[in-house]
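Report on the following structure.
A single protein chain has been removed from this complex, and every other one stays in its place.
The letters A, B and C name the chains in turn, as written, and every chain counts its residues from 1.
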Amino acid sequence: MNLLFTEEERDFRAEVRDWLESHRPPGIRPLDGRGMADYDIAWQRTQFEGGWAGIAWPVEYGGRGLTTVQQLIWHEEYAKAHAPEIGVCFVGLNHGGPTLIMNATDEQKRKHLPAILRGDQVWCQGFSEPGAGSDLASLRTQGRVEGDNIIVNGQKIWTSWAQWADYQELLVRTEPGSQRHAGLSWLVCDMKSPGITVRPITTMAGVAEFCEVFYDDVAIPLSNVVGGVGNGWRVAMSTLSFERGPGFMAEQMEAARLVEELIETAHTVRAPDGKRPAIQDDGIARTLGELRAEVTALRSMALAGISRADRTGTPGAEASILRLFLGEVVQKLYRAAMEIIGDESLVLSGWGQGWTRPYLHSFAYSMGGGTSEIQRNIIAERVLGLPRAR
Amino acid sequence: MNLLFTEEERDFRAEVRDWLESHRPPGIRPLDGRGMADYDIAWQRTQFEGGWAGIAWPVEYGGRGLTTVQQLIWHEEYAKAHAPEIGVCFVGLNHGGPTLIMNATDEQKRKHLPAILRGDQVWCQGFSEPGAGSDLASLRTQGRVEGDNIIVNGQKIWTSWAQWADYQELLVRTEPGSQRHAGLSWLVCDMKSPGITVRPITTMAGVAEFCEVFYDDVAIPLSNVVGGVGNGWRVAMSTLSFERGPGFMAEQMEAARLVEELIETAHTVRAPDGKRPAIQDDGIARTLGELRAEVTALRSMALAGISRADRTGTPGAEASILRLFLGEVVQKLYRAAMEIIGDESLVLSGWGQGWTRPYLHSFAYSMGGGTSEIQRNIIAERVLGLPRAR
Amino acid sequence: MDLLPSADQEALLAGAREFLVTALPVDASRWRDRDAVEARALKEFASLGWYGVGLPEPAGGLGLGAAEEALLLAEAGKYLAPIGLLAGMLAARVAWSTGLQDVASTILTGECRVGLVIPAQSGNVQLIDATASEQVVVLDSSTLCLASCSAFHDREPQPSLDQGVTLERASQIIPQVRPCESSGATLYLHAVVLVCALMVGLSEAVMEVAVAHAKQRQQFGQSIGVFQAVKHPLADMAVRAEAARFQTMMAALSIADARPDASFQTHAAAVIAGRAATANAHAAVQIFGAMGYTQECVVHHFVKRAVLLNRIIDGRLKQIDFLIAEKPSL
Partner (left out) sequence: MDLLPSADQEALLAGAREFLVTALPVDASRWRDRDAVEARALKEFASLGWYGVGLPEPAGGLGLGAAEEALLLAEAGKYLAPIGLLAGMLAARVAWSTGLQDVASTILTGECRVGLVIPAQSGNVQLIDATASEQVVVLDSSTLCLASCSAFHDREPQPSLDQGVTLERASQIIPQVRPCESSGATLYLHAVVLVCALMVGLSEAVMEVAVAHAKQRQQFGQSIGVFQAVKHPLADMAVRAEAARFQTMMAALSIADARPDASFQTHAAAVIAGRAATANAHAAVQIFGAMGYTQECVVHHFVKRAVLLNRIIDGRLKQIDFLIAEKPSL
């Protein structure tokens, strides 16, 4: 156990810091619309040109091939530099791309991997369905093999930023009548294919982030199947071990920053008695103190997760512990904020500003990447070894 | 809707208050041992002689036959007078007796009901088993019919005060190989029968309240079967509607009294900063304020429950809401107390005194009469109409 | 002693329900055309006599009391009734209690629409649904008063978290009608209990929506309502809703009877109902999963309204502080 970084790691940190300082895009990232997508793509291109695209991808595929600790350093410096979130490029870099690296043919790789790194291809995910949310294996979107094509009919939902995506990693049932995990295929779906309709869904916080995607006889070439027809489940799950342990650090740092910001806010707004700053109210101060302890613990847990991933090559089911705890802390933070800010709680704050719009956004923390209930099941069954329900 | 009592009810309240004032036993009730049982029995006899035994029992069986609102008044005045808890007489008066009233033969009634009212018969319950806690229907203690007797073999657990009981309401499986609710019988078991062994179990708080009861070829006359062989489940459940809606008020009043006592304590002990009384710490004050709101709401809910019982004749599944909420409030109260009292939290307080021994006792609130988990199931299924798990 | 509605009260409620379900549906049709739907409903509340439910008959009221007001507003709260209903009831009472019979009449008949004003930081106030109103009722913990909307000359619109109301900020004005202090305190309690009633309805309605979803939604081959991770939070919602309802009714009855513990009971109701509204709305989002996080699901309106209603009574923390300052009611 130690908290020390090697000299090489310290040098690397300096390099990252210098580069981010001089290349971080100016201005505020739009939080919706075409402008947001363009902003994200431009920033991805800048990173590509600086040699920072695909920091976790193997060098042979154009990535930077950083060690886990280097990735941690990257994310720490990234957060400190207030570099923008990865946005629409997330799926390509962190899920679609890695899946191709592990499962695709050389030709498929050549077509997509460099383009993803350059920001030329924006990807989205196509897994969840209206009837298959937490229970992914019950998906029903059909792919019928006809000649050289798979003809897709059905519907996906919760596809983030489908309206700005060029490609989709699409999981469909290609074996009629198959059950659960069997008979699925993983396809590269060109979002410009005829028969695709994208309908954005507005969140509670007013962002058109999620989409429904409808498929009406969409023809996808058989050559776009990755990992073979019928192997979709295995392909989709293969990237679980690629889940971003070090990437979590960026989220932890954001939460820690927010706690400090709320403490500062509590110095400026009035306590419930109207007579003193809120921070002088022992109850409010204590809520903030607990939050401070919790985000601090989150950092220690994230570092432990990185140490674990470094040894085993995968973050393991313990990643669910981090995710569950982060969601609880962030929701508690915003709920405390709503009580602390008083009358400001009635005013919807601007994009990425203030407390109220982020409060609304924070409901997503117990939904995304598996609900909190699913995370608890995973922790109980895979970390603690409790039996699954029949 | 109104909060008014009728003139008759107000007169009745005065009568109750006067009687309790002059008859309430002096001194502190022992919390364990033979002395406790004797104390409880003597107090029961006093109430019997004053005409207050079996306040909810029909007059034809020697009870007082009070209306629901009169029972409420009785329990309110009882709590205000700090009259002692019912103790070892509880099962006879509130479960065994009422079951006999609803199901027994005239002879069985004659033998037991007057004796229960007079305090001459102490009863205990014999339902739970080591393998059948929350899942009562899976009980396995066997009763084999042999001639005029049922020969009982097996084991019961969580029998309160079995060591002081004369009789037990005993639920056994009399039909070999029967499943779940079928094939059970409800027997009057004389606790002095040969073959019975009672082993008290000491609680976390140091009281030998619960017992294991072992049955080794215990012969119980067939004439002691109540409601017919094989009808035990129906008989045991028949008293659900007798559950003490108004009796809940005594528990609420006790909780309310404790909150005020804790507020007083917070005026005398130091806050965590060591500089002022704990009550001046806004965080502590707010915890106490919430508790005050909660016990106040409990009273309103209890009154509503009485109004409901008055109309329908049964408190309904909503009684589980009261029970669950009371348990949460009481546990929260004692956990807050442990933080407020500081170094006193290390000292085990005397019987029925201080905060630490009652803190330990408070763990029972989410166990007794069905765990909190079972209460939530009942609320979800019977109040909200959610489906049962298969 | 009876904490459940009497037969008369049940009849009143049945009529209210029948009206509310068609007049103020909590679905897309409502939000598409909120201004018109709510303006119409606010007029109709007048013809049903709601603004004067608690006022004596000679004053043009129905001659009932705080208990009936609370019962009705708990129903209205289920439909996220426009704030103008609450404001109108309070304004009519303020006008009547200060002898402004003509103002009271225009409110009772629905001619005069009323918004709500609450204090904000740095000597400002927030105006809620005052844009289409002539009068506002100013609600703070020391007094209630009526004011003309035109008295606020520097109104600035603000984006409202709750899409079901308009929000403005303005400088504090000297109230033009100030009831005497003692009735001011009573009026404040009256206002708090009516807000509690709205929160009771909210807590119950959002629970019912979540229960219906839990029964109908299938996952892993069965209705999600069989899973304890769904069932138990719903049971907790039922506990909170039941506590909120009966504590609020207790407070309303205490106010109606001018009992000495009316203040204690009312602040307790505010603490309990305030939490029930917020916590039930939050829990319902989780039951709906990702869908609960979108504007296509009705639940977000409940989340936002819970914030608004808690704020109207100055926040839950303040209500707890009021309560701990009270003498106990044992």
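Following the convention adopted for this analysis, contacts are C-beta pairs under 8 Å (C-beta built on N, C-alpha and C of every residue); 3 or more make two chains touch, one makes a residue touch a chain.
A quick note: this is a predicted structure, and the numbers were derived from the prediction, not measured.
Trainee: Given the contact definition stated above, which residue among A:Leu72, A:Val122, A:Leu184 or A:Met367 touches the chain not shown here?
Mentor: A:Leu72
Trainee: So which of A:Ala14, A:Ala42 or A:Leu386 would be touching the chain we can't see?
Mentor: From the options A:Ala14, A:Ala42 or A:Leu386, the contact with the absent chain belongs to A:Leu386.
Trainee: Using the touch definition up top, pick the residue from B:Asp135, B:Asp148 or B:Glu264 that touches the left-out chain.
Mentor: From the options B:Asp135, B:Asp148 or B:Glu264, the contact with the absent chain belongs to B:Asp135.
Trainee: Tell me where the left-out chain touches subunit A, residue by residue.
Mentor: Those residues of subunit A that touch the unshown chain are 1-5, 9, 69, 72, 253, 256-257, 260, 263, 282, 285-286, 288-290, 292-294, 296-301, 303-304, 306-308, 310-311, 318, 321, 324-325, 373, 375-377, 379-381, 383-390.
Trainee: For subunit B, which residues touch the unseen chain?
Mentor: 128, 131, 133-135, 138, 157-158, 201-204, 206, 210, 269-270, 272-273, 281, 283-284, 335, 338-339, 342-348, 356, 360, 363-364, 366-368, 371-373, 376
Trainee: For review purposes, identify every residue of subunit C that touches the missing chain, sorted by number.
Mentor: On the subunit C side, contact with the omitted chain comes from 227-229, 232.
Everything below uses one rule, namely that only the chains that are shown with their structure count from here on.
Trainee: Where the centre means the average of the CA atoms, what chain is farthest from subunit B?
Mentor: Farthest by centroid: A.
Trainee: Calculate how many whole Å lie between the centre of subunit A and the centre of subunit C, each centre taken as the average of the chain's C-alpha atoms.
Mentor: Result: the chain centres lie 39 Å from each other.
Trainee: Give me the residue numbers in subunit C that touch at least two other chains, ranges are fine.
Mentor: 227, 230, 317, 321
Trainee: Could you pull out the residues of subunit B that touch at least 2 other chains?
Mentor: 282, 285-286
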